[in-house]
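One chain of protein is taken out of this complex; the other chains stay put.
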Amino acid sequence: MANQDAPILYGLMAELPSAQALTDAAAKVHAAGYREVDAYSPFPIEAVSEIVCDHKRSVMPKIVLAGGLLGLLGGFGLEYWAAVIKYPLNIGGRPFFSWPSFIIPAYECTILGASLAGVFGMLFVNGLPSPYHPVFNVPRFQAASRDGFFLVIKSKDKKFDRTAAKSFLEGIGASEVFDVEY
Amino acid sequence: MAQLFSRSANTIAKASIYGGAVVAAALGWLVVEAIPRSSYATGKTVVYKQPVPFSHDHHTAGLGIDCRYCHTSVEESAFAGIPPVSTCMNCHKNIWTNAELLEPIRESYRTGVPVQWRRINDLPDFVYFNHSIHVAKGVSCYTCHGPINEMPLVYQHATLQMEWCLSCHRNPEQFVRPRDQVFNWDYEPEGSQEAVGAKLVQEYQIQKLENCSTCHR
Amino acid sequence: MGSPHMGSPEMGWNEQQESPREAGAPGLDLAQVREKLAAAEGPEYWRSIEELADTPEFRDMVHREFPRQASEWPEGVSRRGFLELSAASLALAGLTACTRQPEEKIVPYVRQPEELVPGRPLFYATSMELAGDSLGVLVESHMGRPTKVEGNPEHPASLGATDVFAQASILGLYDPDRSQSVTHLERIATWGDFSTALLGRIQALKALQGEGLRILTQTVLSPTLAAQIEDVLARLPKARWHQWEAAGAHSARAAARAAFGADAAIRYDFAKADVVVALDADFLTSGPGWVRHARAFAGRRKAAWKKGEAKMNRLYAVESSPTVTSTQADHRLALPPQGVAAFAASLAAAVGVPGAAAGDLGAFAQAASWVAAVAEDLKAHRGASIVIAGDCAPPELHVLAHALNEALGNAGATVLYTEPVEARAEDQIASIRGLTEDMRAGKVDTLLILGGNPVYDAPADLGFAEALLKVPFRAHLSMHRDETTAWCPWHLPASHFLEAWSDTRCFDGTAAVVQPLIEPLYPSAKSAHEVMALLGATTDATGYELVRGHWQRTVLAGAGAGFEAAWRKAVHDGVAGVGAAASKAVPVAADAVARACAAARESGGGMALLFRPDPGLYDGRFANNGWLQEVPRPLTKLTWDNALLLSPREAEKLGLATESIAEVAAGGKKLALPVWVLPGHAEGCATVHLGWGRSRAGKVGSGVGVDVYPLRTSAALWQAGGVTITKGSGEHTLASAQTHQDIELQTREATKRHLVRHGTVEQFEKNPHFVGEMGHHTPAADETMYPPHAYNGYSWGLAIDLSSCVGCNACVVACQSENNIPVVGKEQVAGAREMHWIRIDRYFQGDLDDPAVHMQPVMCMHCELAPCEVVCPVAATVHGPEGLNEMVYNRCVGTRYCSNNCPYKVRRFNFLLYSDFETEVLRMAKNPDVTIRSRGVMEKCTYCVQRINLARIDAKREGRKIKDGEVVTACQQACPAEAIVFGDLNDAGSEVNSWKASELNYGLLDDLNTRPRTTYLAKLSNPNPALGGGAAHSSGHEGDH
Partner (left out) sequence: MAMLEASADRYDRPPVVGSPHDAATVTDQVSNIVYGRTPLWWLGTFAVAFSIFGVMTISIFWLLIKGTGIWGINVPVGWGFAIINFVWWIGIGHAGTLISAILLLLRQEWRTSINRFAEAMTLFAVACAGLFPLLHTGRPWLGYWLLPIPNTMGMWPNFRSPLIWDVFAVTTYATVSALFWFTGLIPDLATFRDHAKNKLARTIYGIASMGWRGSARHWHNYESVYLLLAGLSTPLVLSVHTVVSFDFAMSIVPGWHTTIFPPYFVAGAVYAGFAMVLTLVIPLRPLFKIQDLITERHLQNMAKVMLVTGLIVAYGYAMELFVGWYSGHHAEKFMLENRITGPYWPIWWSLILFNVAIPQLLWAKRNRTSPMALFAISMSINVGMWLERFVIVATSLHRDYLVSSWDMYTPTKWDWGLYLGTIGFFLTLMLLFIRYLPMIAIFEMRTLTPGAKVKHPETHAKAH
């Protein structure tokens, strides 16, 4: 537990020299049993994501599938309802339920539904937009969008102890360790 | 770098997204649903000033004059017919002969310059409605014009929108009456309208005409 | 709608007198309109005489601009501000379902006429006169507003059919450019002023017994008017009455005098004629009684497939300028004028006409063999044949025709002679010449010109206009302020025939009352009767009193006490009911034939220029009628222009091509005209049409085309010899409704695709199924993935008999009038944007120097599997339960996809704002039962759905089914040849089914599996084996595979 007189921390941030270093560090932190951990890099590093996310698969595929199905049913349903139930019209001698023609709009709706679900789902799951975030309090963090690699152990982690964590991070090759304040 | 945004930014950002969605939905509802069906757009129930404040309430409900006394061609023509001033004068030669209200009528009768009434139930020029066939198939005045017999000043009873026409053209049984009851303001169906209607639809061979050229040509 | 209206026609008239009111739209209040029009300043037309006389610039084709109507701006809007227009186009957005209605007023009658049911039309019988002939019509009137002209089934000249001119007369009535007031020296005056001036004049003349008073009319058919004039002449013996009809029957009159020594009217009975020989005769679309002739002739063409009727007739056409009639011919021989004359002489000789001497046919191949064959055929049909010479043929041809008919025993059988129908038959050429000479000699003091436009159309050699200036008192009665008006100090606005009482007689002598449908739109418009009444002895002033009085004294004198009833009946029926004129025997004088043959031999060689009345503008009187300007001429498909018609060979020789400018010189005068190469035209001659190049026709007609009257002399009214044609400089775009490029390629492809299927009677009898065997595989009804939609109740269909259709265009204009189809102007037609719902496709077939010509009316086919419907994104065109292909204008967004996907290209698109929403008076011409289409929407033939709906509603109200023939489409009703039939395909007994049952029945492009509801009966011809089949015999088998 963090001692009272210290300021309330969001966590500790370690800067690491390279992508490789970040990966190794992440692995070590995970091995050490820290779970409330996040890593920051200017480009995606699969290994790091895997470790940080504790090898859980992303939920995105399910969301996208749901969106797609919704689009498909919605689209085809609308066509059927409009052309067969609501206002059936003899058009060029074709049957009211001209399903071959209905396939195309339904198909497009499927893709539209899936894509919308994907993008907005991703933003939602990632808790974006969040223009304000504690990590931005660390001036050095701006490098994260250029060439900086960072690892954060959050204070809410059960094992979190400021001094212990600090020394641990320094131990695993952090070039520097910062306090991340709320 | 220092924080670019304040803490509140997060809430604002999220709110603006959800808020935006709500506003868009509201606008959509207004444009698609509310405004087109408003009396502003349809003219429904709006009362207009007429050269003479003719009261159907007085003449029909009060004096019990039959619709066809004035609207002579309603049974044989597309146009129900607006009575010529001479029709008014049939009675008003003798009664209310110097009522101030009726001066425009008398003047018209003298000068031969017709009275110009404000049209109330007005369809677009590309819609062709025929009174005679509706009357012949048991559609009452009331069905479209509402309680016009009790209107001191005539107003539009229905929206006169296509969906409204279709509602009856698709389910005539919910509206038709026996032919002899078409002009009867106190008509009550014997039994449920559905039952009576269904029978009449059979009897009068009422078609459910939904195709475009029924009204548009 | 057949029978003339219910109730008394006079009630109808009286009702008109107290300005009827249209319920609903305020714009349609006649009184308002009349006030507006009266208030409006007449267009300022006055130019100095010098400027007028300086005609060349009027005639200069090359620098002529298009008629204003042709601009992208709809007429009337062109002068408006930009913003106003943008407002207008935004207003068009208003034509949707979800915008507010504009405020509207209802204007009921003050006193409603008894027989009038608001919202239902009334029909009145009357007659329309045209150049010495008249046609009985029924006019549809909506709330006192004439909107449509139909034929009068009880009138012998019509039998229910009409022609282009009658159909277009409605637009003539509402012509915004009509003259609106009496003027003296271009200043507004009154009838009072005029009658004072005139009567003053007459007082002075009384002493001289009317010496110096002259009255110039066109051919007068009206017994009443004639009586009025005669009455004046009786009281002023030295006064003279002259007649001039530019495109009148001059040759026929001369010939009658030469042959019979007396005037006579000729009546033909084509129903009885097995063999017809037409000598330069276009009897199927022109000449007295042509509507009736077309009906009778077509009856004999149908005989080929209508079982149990007389057998099919045979037509030989010998002519110089291709005529619509010759497209029906089984054999056609194109010869220059002298050739035709020689042919006639030789034929007379071959048939054995006493005194006939064969002409010299050496120069013309075929001709000799023709003479023999035709003579044989004629002799084989004595008493059952007709030899007819056309109005434009020289007198000698008429004489020979008379002689032939006499020799063949046709006279009295198929050809009847009666007393002249016109009030006073006279040599009009002499008449107008006499007048002109007297004017020049200063012998004329007062000249009343009642109708006509002599300054424009009098023979050029007379110098009428200049002579006219020598007349101190000149007054001109006319509907427009035209060329003659400009030369007359007094102008008197004339009423339209739908506005005034009169009477007339038709080709067979039947008398008819001309009954007005509406009070004159312009109060000061008067009829010739009313003008003559100023000079009259009687107190009768109104046309009504005059006509009624005259009929009481003469036509219906027999009725005695029963006159009132007889008169009412006559007015109601549109015919007097006293029958046609009795026929008389008129022997042909022996020496006449010899003289005719001599004349034929003398008729000079060299290049001849043929003058013909225009199929649209006639002699020029219809120049300001947009419908007639835009109706595609039957053979050339030209609109908004006349041209010099040349045969392909001739054009090649002269180094001329279509649209290049040619200079035509005759009698020292020279004209520049654009050329139109017309396959089938005879060599050694060229054709021009009269009636164009009007300088004072109005907004629509002024400056359109070239005026060819300057080349037309009294000596050569119909054909001028010794003409020189040379290549001029420049080009002139001609607007043709059917593209003229690659005509050979078109011919080839059209034949390959079996668009017009045709064959000979012989072929048909040998193999009744030959039509079905033509063309490409048509999928059977069950060759489909989809379950077909059932059409219980009615199932409408239409059939067209190609053997009957002569391509006269009556249907085209009838459709335009019935369905509010706009006029688009030359530029748009040239850009392939004409709006006619029916177009009459013209195909050449065979050798382009002597092709067979086929006419095929094409309108929406109402395909059961319509390609247009499937592709419309908004379902603006769908199929109705009665099989109609419905076009919903107000739903259309205008993607034009339907038009692209229509193999028949019968859909028409409003690329610009074509309909005139601006001009008040034109709105009155519109049919209230049909939506007026605005910019950006598609439209097409609806099978006259408004008529179907009305019939259905009436039938339902009476609890019955629609009877066969109860619904008649506008085109069917107008058709003189009964080539179109419409009806219910579910009604086994319907006429349309009996037509479609014929083996000749085929669907256009039906190999596309569109299942058209409009089908065609293949065209049959009846060639003479002795002439090796003839033109139509090469029945398009080239392309077969």
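Each chain carries a letter (A, B and C) given by its place in the written order, and its residues are counted from 1.
Keep this in mind: contacts are C-beta pairs under 8 Å (C-beta built on N, C-alpha and C of every residue); 3 or more make two chains touch, one makes a residue touch a chain.
Everything numeric here is computed off the predicted structure, so don't read it as measured data.
Only one of C:Arg382, C:Arg595, C:Arg833 or C:Lys961 touches the absent chain when the whole complex is considered: C:Arg833. For the chain left out of this panel, the touching residue among C:Arg907, C:Arg923 or C:Lys956 is C:Arg907. For subunit B, the list of residues touching the undisplayed chain reads 1, 4-5, 10, 13, 32-33, 36-37, 159, 161-163, 166.
Residues of subunit A that touch the chain left out of the display are 18-20, 23-24, 26-28, 30-31, 38-49, 51-53, 58-61, 64, 68, 75, 78-79, 82-83, 86-87, 89, 91-92, 94, 98, 101-102, 104-105, 107-109, 111-112, 114-116, 118-119, 121-123, 125-126, 128-133, 135-136, 141-142, 144-147.
Those residues of subunit C that touch the chain absent from the view are 72, 82, 85-86, 89, 92-93, 96-98, 738-739, 741, 746, 749-750, 752-753, 755, 776, 828, 831-833, 839, 841-843, 856, 858, 867, 870-875, 891-897, 899-901, 903-905, 907-913, 935-938, 1004-1005, 1008, 1039.
We take it that only the chains that are shown with their structure count from here on.
Taking the mean of the C-alpha atoms as each chain's centre, subunit A and subunit B sit 58 Å apart.
The distance from the centre of subunit A to the centre of subunit C, each centre being the mean of the chain's C-alpha atoms, comes to 81 Å.
Subunit B and subunit C have centres, each the mean of its CA atoms, that are 46 Å apart.
Residues of subunit C in contact with two or more other chains: 878, 880-881. The set of subunit A residues that touch two or more partner chains comprises 89. Taken in their complex, subunit B has these residues touching subunit C: 36, 40-41, 43, 72-73, 76-79, 81-86, 108-109, 112-119, 122-126, 128, 130, 132-133, 136-137, 161-162, 205, 207, 209, 211-214, 216-217. Across the complex, subunit C meets subunit A through its residues 786-789, 864-870, 872, 875, 878-881, 1011. Those residues of subunit A whose C-beta lies close enough to touch subunit C in the complex are 89-95.
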